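A single protein chain has been removed from this complex, and every other one stays in its place.
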Amino acid sequence: MTEPSHRYVVPTGAAPLVQLKGIAKYFPGVIANQDVDLEVMPGEIHALLGENGAGKSTLMNILTGIYQPDAGEIIIDGYACQFASPVQAIAAGIGMVHQHFKLVNAFTVAENIHLGWSETPRRASAPALEERTAALAQKFNLQVKPSARITELSTGEQQRVEILRVLARKARVLILDEPTAVLTPAEARELFKALRDFVSTGNAVIFISHKLDEVLEISDRITILRGGRKAGTELAADCTPAKLARLMVGRDIVLADMRARPPGAAAVSSSPVLRLRDVSVLNDNGHTALHGISLDVRAGEILGIAGVAGNGQRELSQVLTGTRPAATGVIEIDGHAIAHANAADFVRRGIGHIPEDRLHSGLAPGLSITANAVMREYAKPPVTIAGIFRPRAAKALARQIASVADVAIPDFAMPIRNLSGGNQQRLVARREMRIASKILVAAYPSRGLDVGAINTMLRYIVDLRNAGAGIVLISEELEELLNLSDRIAVLYEGRIMGVLDNDRVDIDEIGLMMGGRLRGEKGAAHG
Amino acid sequence: MIDLRSLSRRGFLNMAAAGSASLALPGLVRSASAATALPAVNEKNAVIGFGHVGPVTDEGWTWSHHQGVLAVKEKFPNLKKVLEVENVPYSADATRTYRQFVSEGANMIFDTSSTGDFLHEVVRRAKDTAFMECNGHVLMDNLGWYYLAHWYPTYVLGVAAGHLSKSGKLGYVASFPVASVYTSTNAFLMGARTVNPSATCQTITINSWFDPQAAAQAGTALIDNGCDFLFGIMDEAAYLQVAEKRGVWAAMWNTDIRRYGPSSYVSSIIIDFKEYYVEQVRKRLAGEWTPTESLFAMGAGVDRDAWGEKVPADVGKAADAVRTKILGGWSPFVGELKDSKGAVRLAKGQKMSEMDLYNWDWSVEGVTGL
Partner (left out) sequence: MADFRLQRLPSTTPAAALGARILAIALALVIAGVILAFVGKNPLALGLQVVTSSLGSSFGLEDLGLLVIPLILTGLSVTVAQQIGAWNIGAEGQFYAGAFAASAVGLFAPLSGGWSLVGMGVAGAFGGLVWILIPALARAYANVNELITTLLLNFVAILLVYYVSTDAWRERGGVANSATPRIKAEIPEFWGLVHWGLPIAVLLALAMAGLLAFTRWGYEVRLIGSNPAAGKYLGIAARRHLITVMLISGAIAGLAGMLEIAGTVHRLQGGISNNYGYLGIMVAVLARGSSIGVIFAAALMAFILNSGIILQTQGLTTSTVLAITGLILFLTAIGDELSHYRVVRDKS
């Protein structure tokens, strides 16, 4: 998109802004980092790549004083440093925007920016803080609404607040942990522009992502972690997605074409198993998020939902799984209208749900991995027999789910928030697939997964379809949708703009529909 | 029940300057007949314990008892230990405190503010320890009690109030609706009514013996209601300060605290436990102690304080005349008495005994709020 051909040259003679030497970090049963060296030069955007659980977040948490390294040195501007807390790290010019935002939801943007900041005026009125915030936004060219509360903001806006918070504290090194996972392509482009501006004045960015194209586009150099160790640092200009994937996984990744139906796969049912008829849904603020939607999901098909995030996807996945009631309209399962939507009821009927915000709604972050893994099956044997919950049976089930999900877990009693973001996602996905005998509603299932894991995940989704389940796949990745779906519906501002059969898809047409044109408007023009 | 005023009459003869009158032993009500004396203890091995309801710095009730503790220490300088705990709550913590006294070998324990069952729980399990409960009601083999016949000096203050109050509305800041408060309010109003038969006494209960803020609020409320003379049972001076500010009269309890309201101060119910404590400890050490019930007579541990500087001389004189009459053996607590609902509770000519007065649990006509 922007100047893909520029070739980064490591400046000679300049001292690195950040230097990590021989960093190690051990958690009980896990080597999160070992012997990791990293060098970030002024003016550089440095990407950090690696599989889920490779230790990327941990390494950055060490650099920002959240964790203490068990070995190794942090050198900033040539001086060895030790950060006891993020406050000290930011004082040394190192700031981080986390995978999961750390904003205070009930506070305004201005309050969040000024929270815990030594330069916050001791006695300041709300308007004064907002004025300061506006000035900062102007200075760093990041548009935010100073008086808005965090809950009122879209994910992209929240991220801008996080970045502004860091930049306001005079950061020279900005660390972004999977920033684009939650952004629309437009928002991502805006972010990249801001990052380029930022490094142009001699600052640096460390950028964690699983999207290889994006990494190649934005970064100057790339460091790859594998199993907590460094697998190499490369110039972005010398890399291809395939090479990066090989470095990350240690072998080649073959991206399979998954559209072909193997012989023996369940056929698409003639009548829908799940059906929405004229369904309208309100969002948390009481505004209509879905306007009279009608949608059929058949057994043995993958129905893709295309569209820019924030156009009603969340509410759609919720109404399909009984976690949000329909304001008007009818929901039918197997031809029977459901009077009172209840999530447990939907689960009993074999409807699984991979939610878009796994940490906030799909998991109880403070509870053990076991407790989280059995969330869908705790109420039935073998976990619960005659009302008695059996921790040992629960652990056995958790172990089973973890092994299928390919997540190595040292301690099942550990709170699940200690797992890497991708590994949490894998567990949730497997847990849901186990029970989704009829329907699986998967919202952004590959979000936060490494390339290999995405491949596996999509494979499993296809297998599930082949076994006769209906899949609703909500995604922003058109490629993913085209690769998997039997039909694609396009969602725009809470309305279905049209439903297309995959073998007759016109990418331009989908693009226009995602922008709000109705199906057929373009087709008519073609004649 | 024995009428004890005859026994305690010699206290009346020793009428000294007000406020320091406690030369004679207080009046004994009765002793537990069956109890045998606890064996003697050598002073050097003896441990005596005191538990107080408030802090010894309260300038009131607890301070007065603390003076008694000091007198014991002075008289018996070789005691092994004198244990003294302040702020003993009226709760199971009181039991714990007194049990701890026993654990530490206490030979004699004074509970200076009746913790009732909480104390008795300990008394039953510590047969070798002598217990004395101030304002107690129960006699056991190793438990006696003592209190003050405060109703006589209170009656005297009531007479003064009858003279001083122009509105005839007397205000009373009360702690809890307990016997000592009934007796105090009744005696006070009866004294006042000898001067002003239409006088009334309005009471506000603040559920504490020591709560300056609540007492001040109660005092203010009473004055706002037209009261121009405040009295009460409080362990501190808050309502006196209110009276001073608002220019009304006030009478107090426990000690001479006129400096908190010199122009409002009328007098106080002065109390003194020094001699009684010294005597009880002496008996315990000597092996003579048996449980007894005592009510200090006026002039022998309880009295009125010297009159306040603004109290007209003739008022003081009139009240003192009544005091002399009481010291001479006259009782003002004779029927006919009606309660606050108008029912006759004491027939004409009938006299209340000391124990009746001690256990008074109804208000005479004209007292409201209890």
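Going in written order, the chains are labelled A and B, and every chain counts its residues from 1.
What we mean here is this: contacts are C-beta pairs under 8 Å (C-beta built on N, C-alpha and C of every residue); 3 or more make two chains touch, one makes a residue touch a chain.
These figures come from a predicted structure and were not determined experimentally.
When the full complex is taken into account, the listed residue touching the unshown chain is B:G49, out of B:G49, B:G168, B:G301 or B:G366.
Touch with the chain omitted from the figure is made, among B:N87, B:S167, B:S331 or B:S353, by B:N87. Note on the undisplayed chain: of the listed residues A:P355, A:G422, A:P445 or A:G494, the one touching it is A:P355. Although one chain is not drawn, the whole complex shows that of A:A364, A:L482, A:V499 or A:L512 it is A:A364 that touches it.
Residue-wise, the contact with the chain that is not shown comes from A:G322, picked out of A:G300, A:G322 or A:G470.
Touch with the hidden chain on the side of chain A covers residues 28, 61, 66-68, 80, 82, 84-85, 322-323, 342-347, 353, 355, 360-367, 371, 375-376, 378-379, 384, 387-391, 418. Remark: the residues of chain B touching the chain excluded from display are 49, 53, 55, 83-87, 89-93, 95-97, 99-104, 113-118, 121, 125, 135-137, 176-180, 205, 207, 359, 361.
We adopt the following convention: only the chains that are shown with their structure count from here on.
Distance between chain centres (mean CA atoms), chain A to chain B: 77 Å.
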